[in-house]
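A protein chain is absent from this complex, but the other protein chains hold their places.
The chains carry the letters A, B and C, assigned in the order they are written, with residues numbered from 1 in each.
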Amino acid sequence: MSDKEVYYSDYLQLDTILNAQRLESVKAGIKADDEMLFIIIHQTYELWFKQILFEVDIVKNIFSQQGINDNSPDLQISVHRLKRVVTILKVLVHQIDVLETMTPLDFLDFRNLLRPASGFQSIQFKILEAALGLKYDQRHGQQYYVSALHKEDIDKVKSAESKKSLCELVNTWLERMPFFDNALFWKNYSSSAKEKTTAHIFWNDYRNQYGNSLLDAEKDNLSHFDTLFLNEKDYPAQRQFSQKANRSALFIMLYRDYPMLQQPFQLLNTLLDIDESLNLWRYRHMNMVHRMIGTRIGTGGSSGKDYLTATIGKHSIFKELAELTSYLIDRHHLPKLSAELEHSLGYTKI
Amino acid sequence: MSDKEVYYSDYLQLDTILNAQRLESVKAGIKADDEMLFIIIHQTYELWFKQILFEVDIVKNIFSQQGINDNSPDLQISVHRLKRVVTILKVLVHQIDVLETMTPLDFLDFRNLLRPASGFQSIQFKILEAALGLKYDQRHGQQYYVSALHKEDIDKVKSAESKKSLCELVNTWLERMPFFDNALFWKNYSSSAKEKTTAHIFWNDYRNQYGNSLLDAEKDNLSHFDTLFLNEKDYPAQRQFSQKANRSALFIMLYRDYPMLQQPFQLLNTLLDIDESLNLWRYRHMNMVHRMIGTRIGTGGSSGKDYLTATIGKHSIFKELAELTSYLIDRHHLPKLSAELEHSLGYTKI
Amino acid sequence: MSDKEVYYSDYLQLDTILNAQRLESVKAGIKADDEMLFIIIHQTYELWFKQILFEVDIVKNIFSQQGINDNSPDLQISVHRLKRVVTILKVLVHQIDVLETMTPLDFLDFRNLLRPASGFQSIQFKILEAALGLKYDQRHGQQYYVSALHKEDIDKVKSAESKKSLCELVNTWLERMPFFDNALFWKNYSSSAKEKTTAHIFWNDYRNQYGNSLLDAEKDNLSHFDTLFLNEKDYPAQRQFSQKANRSALFIMLYRDYPMLQQPFQLLNTLLDIDESLNLWRYRHMNMVHRMIGTRIGTGGSSGKDYLTATIGKHSIFKELAELTSYLIDRHHLPKLSAELEHSLGYTKI
Partner (left out) sequence: MSDKEVYYSDYLQLDTILNAQRLESVKAGIKADDEMLFIIIHQTYELWFKQILFEVDIVKNIFSQQGINDNSPDLQISVHRLKRVVTILKVLVHQIDVLETMTPLDFLDFRNLLRPASGFQSIQFKILEAALGLKYDQRHGQQYYVSALHKEDIDKVKSAESKKSLCELVNTWLERMPFFDNALFWKNYSSSAKEKTTAHIFWNDYRNQYGNSLLDAEKDNLSHFDTLFLNEKDYPAQRQFSQKANRSALFIMLYRDYPMLQQPFQLLNTLLDIDESLNLWRYRHMNMVHRMIGTRIGTGGSSGKDYLTATIGKHSIFKELAELTSYLIDRHHLPKLSAELEHSLGYTKI
């Protein structure tokens, strides 16, 4: 066999990978057969985190371009890669089944040997949260974060936090949507609304339809609608998506049936899938920790269960997109677009 | 073909089953293609609930016997059937993937036609919760419960609540465990504890070992231990499991390696799996509802999301068993049983 | 509560659905607790088959139109619905886990009571196979098919077979792809091939590139290529897809990165997913049957295992599409399209 031919175990560096398990229980001379599982499952988690970060970086690079060309494959590649992230996250959730085959008593065999290490110290996971859009201010357990990580690891996370996140890049991309700034598209649009606001003619119409769709007990939603989509000065500064981006995102959700909005709709939907899958992972992880150690203190020195519970809601990156669902109306009441606009949302006529 | 031969579609009553989908959107003359999916998925859920109730009833009947004979297959049949319930619940969780293929806009096509019906009105699910051990007092949303259900359905749930629940039956079964009442078993047991309490010699030992295992920040756990396992007069009246049952359950978890405790351990573990699977179903269901309707009001007139969130913790039936994990110690420090006891936890010598 | 209000159990006809389980073992006075599971799981299968047929019919209706308008949501609705079918099929595969909780001995309790009924008699499944594209000639076990089914059920399957199948409709849709008939698109296309054939300039180029990509041991593939894509008179009459359709399908796979080919690519890919999921269901089903009854004869009178094994390959509807993979080349060697063609494969410039 020639030296240059690729050989499976060399290509995958199996000598390295398969010799990277050193058990604390072996060092301590204690029999704890399940520590091997504990190490290997965490190593597979970290390998998958590397892959997820690799995919997210590709997508971030695409969205960092000056303007995404709708006729390039950029958007569909982004959707494809983010869907792959969701597929991987489903495997990660599934893996918890394997960890659950370790019973509390089995874990007690070596648990104390691991202190103060903790899954909380996974830097890649923190970098992933930052790359998607989580800011330091929004993090749960900041205290611990500073005290329990090595300096160089804190720096890595800070560095990730300092770059534009996928969330910010998507916001910029949403804002650039040109329809509402282009009077041409709307010249033949026929408004149905009697009440007028200062909003763009389309949003004035939509606001009326939305108001009509509300049950009595939901009437408050209309003022939320105004805050989120129309009234510029009331818009809360701390939100991740701008008012302009909100309008684009809602428009995409409503008119996704037009060819040009299909991929954008898939993109938004897949971001929600990522949040949902991450939260499902946190949720099942939390249950597993609870079942494993109950109210005892985790190896990292704090209650793992409380940390994970807190992050489920708090660390949802795209929750503002998820909330837009509250402002949808049914298809029969959607304002009808003008022929010009319909044309520009379609494929070139052949 | 003879009339008496079994024919697949007759056997399964497919004429009946496959003609039991009447769409409100068809009645209303509205095109809403996803309503078929909505009906069929709920029908499959209800069929599976029937099966789960069927299995739980068999197990309840076994545990309703005067005394379970350890040498009969009763216990292993119970474990087998409860494990099947867990397998079914995993399919039910998986089915949410199908419902998630219905987008919010698709649901809006027919959502208003369903008012005020709601998944909350599933009587079988409420009966299942009651059969497992949920009491009316512990229910979230009691108000709605009374106002939104038909009289005969409320009666069905009340009737289920009035019977001995699986939780109560398991409590009785756990209490009957004879070891600690039988001095014979303990005559050659050698205690290692210096400090003495009024507790049984074994529990006195175990308490000491447990105390030694606690980190400084966990020292409070010792008084919880005393409350749960030792001090009869402080024991909170509202708990589902008695102090005696707690002791048996903990003993089973600690000494499950003895043959006779294997099936009991599997039983307790499977009850926790059922709780976990039900909660996972509630959790994913809740997310799906949130993603489908956001902060809008559900067809049942209340926020489906809030209801489901509340029930995840509150409706955990076996949470007291789950908490016992906090009181485990590692195998190396377990009190050593006497030869007499070891013998009676094993198989007959052949 | 008003009479007109929708009530959950009425809406889902639960009185009907939940009372449609009659056990043969109860009739025979034999205790066989697992027969309930057997009935209920088959009923859920049939409910899901109904849903799958419902979705496939919608897609077939779309493809039965004179010409699908690329600027309508037709194609993306089709892809969406077929993807849902795949999601449902995954649940059906998962359900086999539940059936596997029934051990061979449990099944023996009531197996003989069911003769000669058999899962083979599921008419909906046969209709589904026919609706997708399976012809009577291609069916395995035709003999049994005629002898074991009721006359009206045979008629239902025949009727499904007599209609245009999804496979045929997709073939027609693929054939209509206009690029190669329109000289205009190719006037500025610059050919790289030296060798010429009578084929269209693009296919002549592609054939050369494909030939170059073949390893020595694969050289035969080139004549297969000619048969499948170029030589009209050699084309085997019994194939489901025409030569013209083959060319369109391969072109879609190769140039799927252009916006207009994204949905067509998704469509073809999803058809392969459906075949794969159906086969996985057959495969796991076959294993389960084998594990349940070994080499004993099934309730339908023949070896269920052999039937299922045979159908895995033979009943793959879209296998001709799957084979196209053999004729792909890597992106770097793809013939470059002309600007005219690129334009017409993109969105309208805004």
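The definition used in the following text is that contacts are C-beta pairs under 8 Å (C-beta built on N, C-alpha and C of every residue); 3 or more make two chains touch, one makes a residue touch a chain.
Since the model is a prediction, treat every value here as computed from it, not as a measurement.
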Quick one: which of C:Val91, C:Ala131, C:Leu230 or C:Ile293 touches the chain that's been left out? C:Ile293
Can you tell me which of A:Ala20, A:Val146, A:Leu184 or A:Ala217 touches the chain that was removed from the display? A:Ala20
Hey, which chain C residues sit against the chain that's not shown? 30, 103-105, 108-109, 111, 215, 217-218, 221, 253-254, 256, 269, 272, 276, 279-280, 283-284, 287, 290-297, 322-332
List every residue of chain B that touches the chain not included in the displayed model. 70-71, 73, 76-77, 178, 257-260, 262-263, 342-348, 350
I need the residue numbers on chain A that touch the omitted chain, in ascending order. 1, 5-9, 11-14, 16-18, 20-22, 24, 33, 36-37, 39-44, 46-48, 50-51, 54, 58, 80, 83-84, 87-88, 90-91, 94-95, 97-98, 101, 113-124, 150, 153
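Following the convention adopted for this analysis, only the chains that are shown with their structure count from here on.
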Would you mind reporting the rotation angle for the C-alpha fit of chain A onto chain B, rounded to the nearest 5 degrees? 180
Quick one: most central chain, C-alpha centroids? A
Looking at chain A with chain C, do both copies bring the same residues to the contact (over half shared) or different ones? same
Hey, how far is the Cα centre of chain B from the one of chain C, in Å? 40
Mean-CA-position distance for chain C and chain A (Å): 33
